[in-house]
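Note that one protein chain of the assembly has been removed; the remaining protein chains are unaltered in position.
We just call them A, B and C in the order they show up, numbering each chain from 1.
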Amino acid sequence: MNINMKSFCLPLFVTLFFLFLYVPIIVLILYSFNASTMPYEWKGFTTMWYKQLFASKEAWQALSNSLIVSTVSVFLSVTMAVLVVYNGFERLNRFFVFFYGTLVIPEIVLAVGLLGFFSLFSVSLGLATLIAGHTLLGLGYAVPIVHSRFCELERHLTEASLDLGATRSQTFFRVIFPLLMPSVFAASLLVFVISLDDFLIAFFCAGAETQTLPLYIFSVVRSGGSPMVNALSTIMIFVGALIVSFIALLQARKVVTIV
Amino acid sequence: MQNSRLYTIMMRSVMVFFWVCVLVMFLGFSHIVHFFRSERSINIFSWPTLLDVSYLERFERETGITLHVSYYETNEELFSKLRATKGSGYDLVIPSDYVVELMIKEGLLQKIDQTKIHAWPELDPKLLSLYCDPHNDYTIPYFWAVYGLGIDTAYFKDALPEVSWDLIFDSKKIPSSIGMLDAAREAVLLAAFYLYGSSDIAMTPEHIAKIKKLLIEQKRFVGAYTESNIEHLLLGKLCPLVVAMGPDILRIQRVNPAIKFVIPKEGSFVVIDSFAIPAKSTKVDLVYEFINFLLKSDVLEHHRAKFGMCCPTKKMQSIHDQTICPSDEEFAKMKFFKTTLPEALLNEIWIQLMAY
Amino acid sequence: MKKEDLRALFEKNMQFFMSIPAFVWIMIFFYVPLMTILGRSFFVRSRVTFVPSPSLENYATFFDCTYFTIINRSLLLALITAVACLLIAYPVAYFIARHVKTGKNILLFLVMLPFSVNMLIQAYSWFFMLGKTGIINTLLLNLGIISQPLHLLNTSGAVYVCVIYCYVPFMILPLYTALEKIDARFIEASLDLGANWLQTFGRVIIPLSLPGISTGFFLVFIPAFGEFVIPALLGGGKQMYASSLISYYFLTTRNLALGSAFTLLSSAIVLFVAYVIYSWLKKIRS
Partner (left out) sequence: MKTKSIQLEHVKKRFADEAVFEDLNLTIPGGKFFAILGPSGSGKTTLLRLIAGFDSVDSGKIYLGDQDITNMPINERRVNTVFQNYALFPHLNVFDNVAYGLRVKGVAKDIIEERVVQTLRMVHLEKMMYRSIAQLSGGQQQRIALARAVINGPDVLLLDEPLAALDMKLRERMLVELIELQDQLGATFVYITHDQVEALTVADSMAIMNYDGEIEQVGTPKGIYEFPTSSFVAKFVGSTNIFKGTVEITPESTSITIDELGKFWTTAQPDKTWVYDGASVLMSLRPEKIEISKQPQAGFANHVRGTVRTIMYNGSYTRYTVQVEDGASVHVFEQNEEHFPQEVIDYDDVVNLYWQKENVVLLER
């Protein structure tokens, strides 16, 4: 009996699971083409919401804020991560546990701590404070990834290069960086997605003026939502799919291992 | 050998200090921007739904004064920010009446010169000499609005019930599910007003206990505690009845005429947002220029049409939509959200309600 | 200290100079804020003298059943989500790891895809599923199971479903890696020794996949406890969870002292509960 149970029930369960996973997203995408202003009845196909989305100044402002914050914090966190892994490896190795703190503590504590810290020193909330928070988040992910890749490297590569007469910076650019490149790329992609998607730190540390994409979506969805957000979500779903498939591709070719 | 170790430590601490300074510069960047703001500029701190950006640009074009507008979501945020900077950093704020009282007590505002306000004589007398600023030394009334009930008449078809606060507090009369305010102060004072006819009374522990019981009983019927999401509740047919401010219901009425705004017969609450100038602001005359611009009748009319709030000047009274901006005698029955309970107690009641 | 000595010293410590920014950043934006939370929660600034003096006054306010119901509610949410995710994810991970021969990566990719979408959007998509005129209601109405639309939105049920929906991928990945690592020979050995399929599953497969189970459990448990977005969007503001109370203190009432105290208290409790479960799982494993 149990043989056919396994061969029948399990696949059924898995298909149900994938339905459960994908129906909400498909519905969301469908309703982005719904003509009615209120997302309740289906009034025919239209793409006006996409036009409205591209016309809305607020959406573009939120997107540009998000992109600025994400790119700057990716650049800062990955550069600092590579620097600390390459330069600090010999003597500061035992301090690397410092960086794992941000992963253990719940994110709300991080966000709240930052807000308390900024209000203590009366730092005005804005792009700078948001970048500070996201770079901190980024470091928490980038350092472990780059560090694990650096440990895999042959221990003597740096010494071999120095031994052959290269200066420390030549060693870095000719040997270490090319070898770290895949993990640096994976770390940047991951930090970029995390910073783009982050809500908690943005919610607490962004202040009222700077609205990032998640904050914009949150404020619209909180007041009942609008098809424009559906349109925006559809675009973000496809962009997300591109990024994940890209990472999957990298992983398939054993260039990068995150999971 | 020993001193080279000392030098290394010194050198390293200089390095650490260098990076800390870079960080402080990075964070203080926005402050520095404040310094370099041109002389002819004022910093405004206001509600997001009070000033229309296109009119601000028009003002900048006409007068050459650059405006730096930042927004707050709750009065508490405005009050705590102003208190943190001891009344500096902003040149014009637009607080609601109950916060004005607190600000004056803490000395965060400076006196205003009524003669500088051209539209002063046209201001509606009922908005002047409020409880929070009897002689209008510190504030100039701007827009105001009234709380009430948003009713989906389609749900009740023709059997429209008699409009009173029983509809949201008396378990026998409450329809299937209602939308309730999600702010501690408004909900608690509304409940006090329903129970004792006024929220302006000395609150004894029994009062508070009864208020708590009333709110907790009401929770069974509440579809959602929200003020920003009432559009979804009404149009999505989730709740036939919501507690809201007049302007919000007016906006929904444009989409679905069946939704009406009604002020309960027992009276209701009114919130008046008024201009005030922080204590340490040095650009008072520029601020007066901006206030005069905002109080011009055409600018007032545009903002009234866009946000649906009620205007402060008598002349505009006539073009008001009577349902959301009550006439003078009805206004007399209106109550204010005066602080009769310490804030800590308000929060405690609210958290207990939410935890329930 | 002559000029070139200084130069030589700087040269020697160049490595230190280049590796310090990351540490400074972590110190200033992680450890110092943590200290401010600690400081704020333990030190009370007396209204009069503004001299901070250590006192447990902030924590005292929380020894009251309302705050514990809030924390319990979050703990319950975290626990139920973790267990539900485990029950849903385990068969799927098992199927992909052991039954699918070709196309494993594609299935994994399909599992990961929704995860790449922002959690806000995942929550928003459930508006359309649970609304009065949403998919579920229309489906049930058409099938005649119900006469008039159910009230699904703005309920704690909606919050549970959506949190489970968002956190399932976190559980599948560690389970998948753990299940895939199990050597086929162990299963063959167990069957060879006469155990039937169910016994093999119970005695070999589950114990060997326990590391994956505990990793997955904590990847879901701790974040689910701190969940703030989904209750705010789908809970209708009716029930406060731990994070909503924290945000209430910090953003609405601006009471940073109580907020910090509650943040520490709830984090301590969730980490303690996590530790208890972790050691219980470890005991099973050994």
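Keep this in mind: a contact is a pair of C-beta atoms (placed from the backbone, for glycine too) under 8 Å apart; a residue touches a chain by one contact, two chains touch by 3 or more.
These figures come from a predicted structure and were not determined experimentally.
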Which displayed chains the unshown chain touches: A
Absent-chain contact - pick from A:105, A:157 or A:235: A:157
Contacts of subunit A with the absent chain, listed as residue ranges: 154, 156-157, 159-167, 170, 174-175, 178-179
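Please note the rule applied: only the chains that are shown with their structure count from here on.
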Chains touching both subunit B and subunit C, listed by label: A
Furthest chain, CA centroid comparison against subunit C: B
Subunit A and subunit B: spacing of chain centres that average the CA atoms, whole Å: 35
Inter-chain centre distance, subunit A versus subunit C - centres from mean C-alpha coordinates, in Å: 16
Set of subunit C residues in contact with two or more other chains: 16, 21, 25, 131-133, 251
Sites on subunit A at which at least two other chains make contact: 40, 119, 132, 222, 225
Touching residues (chain side subunit A, partner subunit C) in the complex: 2-3, 6, 10-11, 13-14, 17-18, 20-25, 27-28, 31, 39-41, 76, 80-81, 83-84, 86-88, 91-92, 95, 98-99, 101-102, 105-110, 112-117, 119-120, 132-133, 135-136, 139, 143, 168, 193, 196-197, 199-200, 203-204, 213-214, 217-218, 221-222, 225, 229, 233, 236-237, 240-241, 243-245, 248, 252, 259
Partner subunit B, residues of subunit C touching it in the complex: 1, 9-10, 12-13, 16-17, 20-21, 24-25, 28, 66-67, 69-70, 73, 131-133, 151, 153-154, 236-240, 244-245, 248, 251-255
Residues of subunit A touching subunit B in the complex: 37-38, 40, 118-119, 121-124, 126-129, 132, 207-209, 219, 222-225
